[in-house]
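Heads up, one of the protein chains got dropped from this complex, but the rest are sitting where they should.
Right after this comes subunit A.
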Amino acid sequence: MKSSFKAFLLINGILLTGTSAFAQQLKDTIFKRLELKEVYIQGYAQSKHPGSAFYQSSSLSSIEDILSKIEGVSLIRRGSIGMEPVLRAFSAGQINIVIDGMKFFGACTDKMDPVTIYTEPVNLKSIDIKYAGDGMAMGSSIGGTLNLKLAEAELNADKKLSGTVASGYYSAAKAIQNILALDYSSEKWAMRASGVYRKAGNYRNGSNQLVDFSQYEKTNASISGKYRINENSTIKADLLLDDGWNIGYPALPMDVGFARARIAALTYKLSTPQKFLKNLEAKAYANSISHAMDDTRRPLVPIHMDMPGQSNTQGAFVQTQFGKLGRHTLNLKLDTYHNRVKADMTMYPANSAPMYMLTWPENHQTVAGLYLQDLISIDDKSHIDIKVRVDAAFSKITDKMGIDQFAVLGYDVSKSSNGILKNINTGYTRYLGQRFTLYASAGYNERLPTTSERYGFYLFNRMDNYDYIGNPDLKNERAVNAELNLLFSENNFSFKLSGFSTYFQNYIIGKTISGLSVMTTGASGVRAYQNIQSATISGAESSLNYQFANRHLTLNNTLKWIYANDNNHKPLPLISPLKSITSLRFVHGSFLIQAENEISSAQNRINTEFGERASKAYSIQNVRGTYSFMMQKYNLDFSAGAENLLDKAYYEHLDWGRMLRPGRNIYGMLTMKF
């Protein structure tokens, strides 16, 4: 760990020494563009980030497609959809995935339903990614925050009625994707409605084999309305219904019968830029998730099981932004939520009675938090950003059976478990002349153990073939984060280099418990979550964007690398190897063509204890083209392309079971806007 940390300091050091000559007045706000890793969704807003267009390759891209192209994001893949986002090397309970600031908890004990599965890009305005404790406004988090910002209806738009219809076909899974979005706008009120239908069959992989149980089907419908109360304030209502069914997970022993989300939110916004209270936003929301795993389609199931799960969350927050007070600009946020999760399992053995147990006893968690941000301008070249957050968390198991189950393991979980989470983050920004910006941040963050980590009851993990039991006595995981970013920007060229390091205390990881017998037939043993003394994660990322040849050509490149160890200097599991995506885009008039190359090194730093195996290096190529034209008053886009052009048989390191990814995938789509 130490050596890698030094290495990254060295890299940054070299780059820094060259920059001290620049000490000119700051003119550009390029720093802001690059610092905020906010990917705007096409068709909604013009991207401010030079790389945004490269993240979303088409209007039919899924959220997972977009995330996979962002340099700090990886995906744990168990099937065609429902991939689990990893921010740098943090995942699951270490990161905070919210929808428009709303807390959201999946209902699947096996992590088959990350929050990202319940939204579609057409629902969204942007995806906002903040690493480590930088996004603590949305909740305590040690690894980062992914905020899926919902698209809003626009008041007073140029057109009273506008819309988009897109339809596409993808060859590898014989998939169809359809999107419809309608916007109505007037001075007083506005509405936006959207619908998505996706259906995919089993995909063909790069070895020309059909991958069984990789199909899925889903619909998504959303409606959002906004009403202007007066000159300064608006009220907004959102309703989102997402339904997936028959979702295959080829890397797991079972699929998903259905995954349903219902989201409702009411938001009030006040904007008085001339007053001291510049902005105020208040939101109340509720969401409900139902999820059911399904093994009825699988051959050779030893015992058929029903595994449904439920998650309900209600919450509210108020956030305010104040005007300048001397050198200080203050933001304040108060938030609270209540989440209830429950999951159970009924097994139906061939010749005896059904067996029933709770895999997640009914767990109620209530968290209330206070967040304060102070932006202190030191001079016109630098400022300091201080963020503090304190959460009070209460968690209680409310069903008797769940309490009794844990009594078997020797735990008394009849009392509620309460705690305080403390977070602090300090950022220092310095403009080193017109072109260079330095951004350094450091912080201390804490997170609660997840329901699985605390109260999971014999949850089988296919990856290491162990049954996992929760540990109600787990301590909060703590992390000290440090990050250094260097940004360079000129008219046609921008470059960002980031180095980061995290030192964990009480890192939560599964450890084998001898003397416990397995519940899942064929499992290797039982593991329980424990706090290990320490762990470290370090890494670096870069992104580059260069426009040349009279801006006809754009080159975009992203690179990520991570190195992670536990307290015994053994590699942590599920760490992505070095990966780089390079795209070259040619634009001429209404014609666009883009070539992409994705390259990943082998990963040999693996944790065999967790069933990890080394993965091979790979490189794949994609080509895409778009032609835009007008037909009467309609704006049409025809796009076509081929992903994995050379039909390579490959998998990424985070793909469970080393399932091969789709082979050559030729697609075509038509988008019509009016």
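Just so we're on the same page, contacts are C-beta pairs under 8 Å (C-beta built on N, C-alpha and C of every residue); 3 or more make two chains touch, one makes a residue touch a chain; residues count from 1.
Just so we're on the same page, contacts and distances are computed from a predicted model.
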Q: Look at the options "Succinate dehydrogenase", "YtkA-like", "Amino acid/amide ABC transporter membrane protein 1, HAAT family" or "Thiol:disulfide interchange protein" and return the one that UniProt uses as the protein name of the missing chain.
A: "YtkA-like"
Q: Consider the whole complex, including the chain that is not shown, and state which of A:Leu409, A:Leu553 or A:Ala640 touches that chain.
A: A:Leu409
Q. Which of A:Leu266, A:Met347, A:Ala595 or A:Ala617 touches the chain that is not shown?
A. A:Met347
Q | Touch with the omitted chain, as defined above, among A:Leu161, A:Leu277, A:Met355 or A:Ile378 | A | A:Met355
Q) Considering the entire assembly, which residues of subunit A contact the chain that has been omitted? A) 303, 345, 347, 349-357, 401, 403-405, 407-410, 457-458, 515-519, 521
